[in-house]
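For this view, one protein chain was removed and the others were kept in their places.
Per-chain numbering from 1; labels A, B and C assigned in written order.
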Amino acid sequence: MTIPFGHALAFAAALFVLGLSCVLLRRQIMMILIGVEIMLNAASLVFVAASAYWRQVDGQIFVMLLMAITAAEVAVALAMVVYLWRRKRTLVADEFNGMRG
Amino acid sequence: MTMLASLPQFPWLSLLVLLPLGGALLCLLHSGRAAECRALALATSLAVFGVALYLFVCHGQGEGRWLLYEDSAWISRYGIRYVLAMDGIALLMVLLTAFMQLAAILLAWKVERQVASFFALLLLLESGLMGIFLAYDLVFFYLFWEVALIPMFFLISIWGGVNRRRAALKFFLYTLVGSFFMLVAMIALYQIHGGQTGVYTFVIGELLQTRLTATQEGWLFAGFLAAFIVKSPLVPFHTWLTDALTEAPAAGSLDLTGLLLKTGIYGLIRVAFPLFPNATANFLPILGVLALVGLFHAAWSAYHQDDIKRLLAYSSISHLGLVVLGLAAWQLTAWEGSILLMVTHGITTGALFILVALIRERTATRSMQELGGLWGQVPCLAFFFLLFSLASLGLPGLANFAGEILVLLGTFQDHPVWAVVALLGVVFAAAYMLRLIQGVIWGPAAKERSLPDLTPREWLMLLPMALLVVWLGLYPEPFLAPLHGTVATLLAGGLP
Amino acid sequence: MTTVLFYILGFILLAATLMCITRRNPVHAVIYLVAGFFALALMFYLLGAPLVAAWEVIVYAGAIMVLFLFIIMMLGLAPQEVPEGPGWQRWLPLVLLSASLMACSLLIILQDPAAGQEIPDFYLAPQALGEALFSRYAMAVEMVSFQLLFATIGAFLLGRPLPKGEDQ
Partner (left out) sequence: MNHSLLFLIPLLPLFCAVINLLFGMRLPRLFAEVMAVTGVAGAFVLTLIFWGHAEGEGTRAVLFTWLNSGTLDVSFALNFDRLAAPMTLMVTGVATLIHLYAVGYMHEDDDYGRFFALLNLFVFAMLVIVLADNLLVLFLGWEGVGLCSYGLIGFWYRKLENAKAGTKAFLVTRVGDVFLGIALLWLFALTGTLSIDAINDQAAAIPSGVVIALSLLLLLGACGKSAQVPLMTWLADAMAGPTPVSALIHAATMVTAGVYLLCRFFPLVSLSAVAMTAITAIGALTAIYAATCAMAQREIKRVLAYSTMSQVGYMFMAVGAGTVAGAMFHLLTHAFFKAVLFMAAGCVIHLAGDENDIFKMGGLARRGPVELFWVFLAGAVCLAGLPLTGGFFSKDGILLALFTHPDPVYRVFWLVGVLTALLTAFYTFRLVYLVFAGDYRGAGHPHAIPLLMRWPLWPLALLGLAGGLLNLPAFVGGGERLHHWYGALAGREVSASHDVEWMLIALAAAIAAAGWLAAHWRYRSYRPPLENRASRFLLSGWQADALVDRLFVRPFAAMARFCSSGCDRTLLDGTLDGLARLVSSWASMLVQLTTGRLTTYLSAFAWGFLIVLGWFLIKLVNGGGH
C-alpha cells in the first residue's frame, strides 16, 4: 500500500469539515450531535494514520479511549436531548435561549 | 537579633490573628443555635481582649523598634514570609480593636437573622483587622486588607438598611479599586527590589533598602496612597463612607468607623511613609491641605444632615481629617496626638453609633425631626449621648481633646497656618455636635411615649467606654508611653 | 490494489457523510452515517489497525449510532426542519465558511513536507495493543472508566421524570 501521509490527512480534514458543516448548518440538536460524531471520527482517522506513519501504538490507543469517551458523551448528550424534548416538545436548537444575557 | 530573641517566645501575635478566625469557624459550625453562637463570639473576643491586654501590660514597654516580632517562611518560592510585628502604634490599635470588638459583639446580641453568619463575619473582620495591624509582609498585609473588606461587604449587604445593596457595592468598589493600585505598586516594588539585590522578598523591613528613582518612588507611593486615602477617607473619596456607615447594621457601623477607617491611616504610617520617604516629603504639604479640606468639608456637611447616623459619619470624616493633618505635620507631638486621636475617636464615635442604634431600637427613627426630648424619657441613655457628644466636640478633660490638642500643638510648631485653620474647624465641630444634641436630647418630647432606659447589657457596653473616655481625657499617659519610641523611630527614617 | 481500495473507501466515506448531513429525515441520516463508518473501519484496517476497525464497527456503528436511532425513533422526530427566514441568508455565509475552512486545512496539509511521504506498511497485533493499553495507559483506562460511570449517573439523573410545573 503506497499512500502519502498527506492524503490520509486530507481525507480526515474533509471529513472534519463535513462534520463541522453539519454542526453549523443543521438546526436540530440531533443533527448537531451527529455532526460532532463525524468530527470525532475524522480525528480518529488522523490518529490511526499517524500511528501507522510513525509505527507507534499510541495513536490507536487514543482512538480506543476516544471511543469510550464518546460513548460517555453520547449517553449524557442523548439523555439531555430527551430531557429537552420533554421540556419543550421540540429539538430545534434556537428554541432554547434561556441563557440570553 | 530581635528575630532570634523572639523565637522561643509564645506566638502571641499569631494568637491574636487566629483566635477570632477559629471563633468564626466554630460559630459557623454551630449555625442554627443562636445562643451558642453569641456565647462563642463573646468568649472569643473576650479571649482576644485578654491577650491584647496582657500584651499591653507586659510587653508594652521595650527597647528597639519592635515590641514583638514573629517571622517564619510561608511561600518561600516568591519570598513571601509570615511576618507579624508589633510596635507601640500596633499595640494601641490591637488593643482598640479587641476592645471595640467586645462592644460590637454585645451590640449584635439582638440580631435575629442568620445569627451564626453574623457573628462569624464579625469575628472574621476582627481577624482581618488584627492582621492588617500586625502584618509586616506586603503580601500578608494585602491579604488581610482584603479579608477585612469582605465581611464588611456582607454585613452591609445582608443586614443593612433600606439602601444596603447600593451602599455595600459602593463601599466594595471604592476600596477594591483603591487596593488594586496598591497591589500593582506592591508587585512593582517587589520586582525592582529583586532586580537590584537578587533577593525577591515582600517583607517590608527588607524592602526599605530598595533604591528608587524619584519617578519610580512617586508612582509607587501614589499606588499605595490610593488604597490608603480611599480607606481613610480623605475628601473627595469619602462618599462611600457616609452611605456605608448609614446603611450598615449597628455593629457594622461600629467596626467600620472605629476600626476599619483607621486601617487607611495606619497603612500610611506603617507602609507608605517608611517605604517612600522622599515621595512622602514631597507629598506632605498636599496631604495637609487635603486633610484641612476634608476637615472643613465634612464639618459643614455634617451640619446639614438630618439623619443622625449620616451626621456622625461626616463627623468621623472631619475627625480623621485632623488625624491626617497631624501626620502631615511630621512632628513627634503631632504624630502622637494623631495616633491617640485615632484611638479616642474610635471610642467616642463608636459609642455614639451604639447610642444611635439604641435610640433607633426604641423609637424606630434616626431623623432629628422626629426625635427630641430624650432626656426626659431615657435619662441614662441621654446622659451617655451627651457625654460622648461632648467628648467628640473636643471638650477638655474628655478623650478627644487630649489627641486634638497634641495634634494642634505639634502642627503649630512648623505649620502655624494649618493649626490655626484646623482650630477654626473646632467651632464647626461644636456647631454640628450641639445641633445634634439639641435635636436628640433637648427640646420637647417628639411623642409622649414611655421608652425603656438602658438594660444591663447596654450598660455593659457603654460604661467601660465612658470610663475610658474620661481616663483618656485626664490621664492618657499609659497610652502615650508606648508611642514615644516608635514614633521617634518612624520620624527619624523608620529603619528597623 | 490496497492503495486503490483505500482511495475508493475514502470517497465512499465522504459521499456517505455528505448524504448524511444533507438528509432531512434523521433516520436516513444515521443510516448513511453507519455506512460511512463501515468504510472508515475498513480504512482503519488498511492502515494496520484491525482491532480499532473491529471496534469502530461494533461500538461506533453498532452501539452508538443505534442509540441515536433509538432516541430518534422514540421521540418520533419530524423528518424535516422548518428553516427561518430566507434560505440563502442563513446558508450562504456558513457554506462559504466551511469552504474556506476546507481550503485552509487542505493547504496547510499539502504545504507540510511530511505530507508527501508515504505511510509504511504497518500491522499492529491486538495483543500488542492490549498490552500497551493495560500497562502504560492503565491510568487513562481507569479515568475513562470513571468517566463512563459519571456519564451513567448523569444520564440517570437527567432521565428522571420532570418535577411538576416544569413540563410544558
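Following the convention adopted for this analysis, contacts are C-beta pairs under 8 Å (C-beta built on N, C-alpha and C of every residue); 3 or more make two chains touch, one makes a residue touch a chain.
The shown structure was predicted, so the numbers you read here are calculated from the model rather than taken from an experiment.
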Neighbouring shown chains of the undisplayed chain, as defined at the top: A, B, C
Given C:19, C:101 or C:141, the one touching the chain that is not displayed: C:101
Hidden-chain contact residue, picked from the options B:15, B:208, B:284 or B:395: B:395
Full-complex contact with the absent chain, from B:50, B:285, B:416 or B:452: B:416
Identified contact with the non-displayed chain, of B:25, B:58, B:75 or B:427: B:427
Of B:239, B:282 or B:455, the one touching the omitted chain in the full complex: B:239
Interface with the undisplayed chain - residues on subunit A: 20, 23-24, 27, 29, 32, 93-94, 96-101
Subunit B residues that touch the omitted chain in the full complex: 236, 238-239, 242, 297, 300-305, 314, 331-333, 336-337, 372-373, 375-376, 379, 390, 395-397, 402, 405-406, 408-410, 412-413, 416, 419-420, 423-424, 426-428, 430-431, 434-435, 437-438, 441-445, 474-477, 480, 483-484
Residues in subunit C touching the chain absent from view: 93-94, 97, 100-101, 104-105, 107-108, 111-113
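The rule we apply is simple: only the chains that are shown with their structure count from here on.
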Contact graph of the chains (line, ring, star, complete, other): other
From subunit B, the most remote chain by mean C-alpha position: C
Chain centre separation (subunit B, subunit C; CA means) in Å: 65
Cα-centroid distance, subunit A relative to subunit C, in whole angstrom: 5
Subunit C-touching residues of subunit A, taken from the complex the two chains share: 1-11, 13-22, 24-28, 30-31, 33-35, 37-38, 41, 44-45, 48-49, 51-53, 55, 57-58, 60-61, 63-65, 67-76, 78-83, 85-89, 91-92, 94
Contact footprint of subunit A on subunit C as seen in their complex: 2-3, 6-7, 10, 13-14, 17-18, 20-21, 26, 29-30, 33, 37, 40, 43-44, 46-49, 51-52, 55-56, 59-60, 63-65, 67-68, 71-72, 74-75, 77, 81, 83-84, 91, 94-95, 97-98, 101-102, 105-106, 109-110, 112, 114-122, 124, 128-129, 132-133, 137, 140-141, 144-145, 147-148, 150-152, 154-156, 158-159, 162, 166-168
